[in-house]
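A protein chain is absent from this complex, but the other protein chains hold their places.
When the chains are written out, they are named A, B and C in that same order, and each has its own residue count from 1.
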Amino acid sequence: MASYDAKKIGDLHRHLHAHMPSDPALRVKALESLAVEKGLVAQETIDTWVEMYSDKVGPMRGAQVVARSWTDPEFRARLLEDAGQAIKEFGFEGHATEHLKAVENTRDTHNLVTCTLCSCYPFAVLGMSPAWYRSAAYRARSVREPRAVLAEFGIDLTEDVKIRVWDSTAELRYLVVPERPAGTDGWSAEQLAAIVTRDSMIGTDRDLKVQ
Amino acid sequence: MASYDAKKIGDLHRHLHAHMPSDPALRVKALESLAVEKGLVAQETIDTWVEMYSDKVGPMRGAQVVARSWTDPEFRARLLEDAGQAIKEFGFEGHATEHLKAVENTRDTHNLVTCTLCSCYPFAVLGMSPAWYRSAAYRARSVREPRAVLAEFGIDLTEDVKIRVWDSTAELRYLVVPERPAGTDGWSAEQLAAIVTRDSMIGTDRDLKVQ
Amino acid sequence: MDGPHDLGGKDGFGPVKTEAPPFAHDWERRQWALSKNVPLPDGTIDWWRHGIENMDPATYLSLPYFEKWCLNEIAHRIDRGVFTLDEVLTGTPTSRQEPPAEPLDMDGTLARLRANNTDFRVDMDAPPAFAVGDTVRTTNTPTVGHTRLPAYARGHTGTIVAHHGGHLYADAGAKGEHRGEHLYTVEFTASELWGTDAPDTTCLDLWEPYLASA
Partner (left out) sequence: MDGPHDLGGKDGFGPVKTEAPPFAHDWERRQWALSKNVPLPDGTIDWWRHGIENMDPATYLSLPYFEKWCLNEIAHRIDRGVFTLDEVLTGTPTSRQEPPAEPLDMDGTLARLRANNTDFRVDMDAPPAFAVGDTVRTTNTPTVGHTRLPAYARGHTGTIVAHHGGHLYADAGAKGEHRGEHLYTVEFTASELWGTDAPDTTCLDLWEPYLASA
């Protein structure tokens, strides 16, 4: 039974950090070895999961969703109504996407997603989050000075564009739908998906490049 | 000229921490050697200052002030009116005491001194602060849960005693005047001063022991 | 709790390193896989989060993200009796599950990922206290224990922009209580939160107990 005792879990953390080997690779190895030897998980499952997050699950998933929303108005309506349901049409549901919300960029609104309290992210539809998304600097500054943060990503917004920052404080997760760039008429779904960057779906990228 | 540039001073800190030897004793030695070799201070002055804070400046100073306040009502009135002036009668003025304020414990009020933003302390009258006073735990918890902190010092207060916590956020400094214990009638100033503990003048001690 | 994890608006962290890849080391990939595939009986996501929040603050701010996950997975398994401290420190299991877990192939892991799609909605008897368009003020009282109201949004006035019905209440979940509260998205202006004149806003998903009419 979980204890729900904050002092106990804090003491366990202090004890583990003080007494386990200091190399994080060895710490993870200790967890993996013990879990496998106790029969709680098969080594092959870990290997396969790693392979899955390398090859099958990543921002290309979100990019397909965004591209579809550009060419299929009914899908776009479903996506904006309930993104958690809409992505099931792709089989992309999973970790932290049941309450997914799609927020669309417009000429005068830019959306930026963050999680200041931990690092919540719609993993199943965007893959593993970039390291900067989990960094203290991004978590601290994204809400207080989003324009300065965007400038560090090379995005300089004028004041006629309003930024809406989404801090993922509950179990809702956010997917930014960037604007479809000009010069892409008649492109295939694959061509369109290829220009959707991961960062544009977090909000640290804005004007997609057509080349 | 001081730059008053927060980014510059922060960058200097990062650079120094990354590039100086990691042993704090070596860091201090580097500062001392450079200051002495540049002729900014004499080695003997540092030695003498260390000796002074070991032998001449310490909580025995505050204890003398408190003991006088117990036996000399006029001095007590001057101390409570302007402690910064009153301690000059002892020659105890100095670092961080010009705006000293004496706060007296009574049967139903207990005073506790802290500095949550750095570790301000009336050094010239109490000597160097105890390490716990400068610790994150004390600074964090003294304002939020003073009763739990006092319990860790062995002081259990009932709810009919109100605690006033003094957070030294400006240049005022605080000296708690503990109550004179019963059984000390006719004691000399030296006898009285000997029972005044450092912690009782910070507020982490309360009922002074007469033996 | 006002822990080291509550980073919104905090100063001193310097620029964002915009180029870092999702995983810098193999051990990070494996930790992610372990977190998603080693079963953790009972407990709640918010009790899990509260474990990390209770790390020593200097340690929290120093350790890499997935190293915190690793320590937290171990700490929670010791808390629940899945591991003993001795097993972890010696690396020697004193009991094992029979039969051991079957390996999953790629289809199996993809299915496990899809099945991880937890629904946090809860049917509520009580009607919502607020409606879209209402002005609300967040509490300015710090919470003992886990909460999802960040310190930077305490004591501030915002506008309800969405009502999501009842959702499992994080503050209770971290204590093992599975109960819902009405969940809202509340939008705050930059001038309200930070005193700047930027035209920007911040939206937070906040449960009803955090809010009062303003």
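Convention: contacts are C-beta pairs under 8 Å (C-beta built on N, C-alpha and C of every residue); 3 or more make two chains touch, one makes a residue touch a chain.
Quick caveat, the model's predicted, so the values are computed rather than measured.
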item: Displayed chains contacted by the hidden chain, counting the whole assembly; value: A, B, C
item: Residue of C:Y65, C:Y152 or C:Y169 touching the missing chain in the full complex; value: C:Y152
item: Contacts of chain C with the absent chain, listed as residue ranges; value: 1-4, 9-14, 53-58, 60-62, 140-142, 151-152, 154-156, 194-195
item: Interface with the unshown chain - residue positions in chain A; value: 10, 14, 136, 144
item: On chain B, residues whose C-beta touches the chain left out of the figure; value: 1-10, 12-17, 19-20, 24-25, 27-35, 37-46, 48-54, 56-57, 84, 91, 93-95, 97-99, 116-119, 124, 127-132, 134-141, 143-144, 146-147, 149, 152-153, 159, 162-172, 204
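Following the convention adopted for this analysis, only the chains that are shown with their structure count from here on.
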item: Both-way neighbours, i.e. chains that touch chain C and touch chain A; value: none
item: Chain whose Cα centroid lies at the greatest distance from that of chain B; value: A
item: Maximum inter-chain contact count - chain pair; value: A-C
item: Where chain A and chain C are represented by their mean Cα positions, the distance between them in whole Å; value: 14
item: Approximate Å spacing (C-alpha centroids) for the pair chain B, chain C; value: 40
item: Separation of chain A from chain B, taking each centre as the mean of its C-alpha atoms, in whole Å; value: 49
item: Residues within chain A bordering two or more other chains; value: none
item: Contacts with two or more other chains, residues of chain C listed in rising order; value: 14
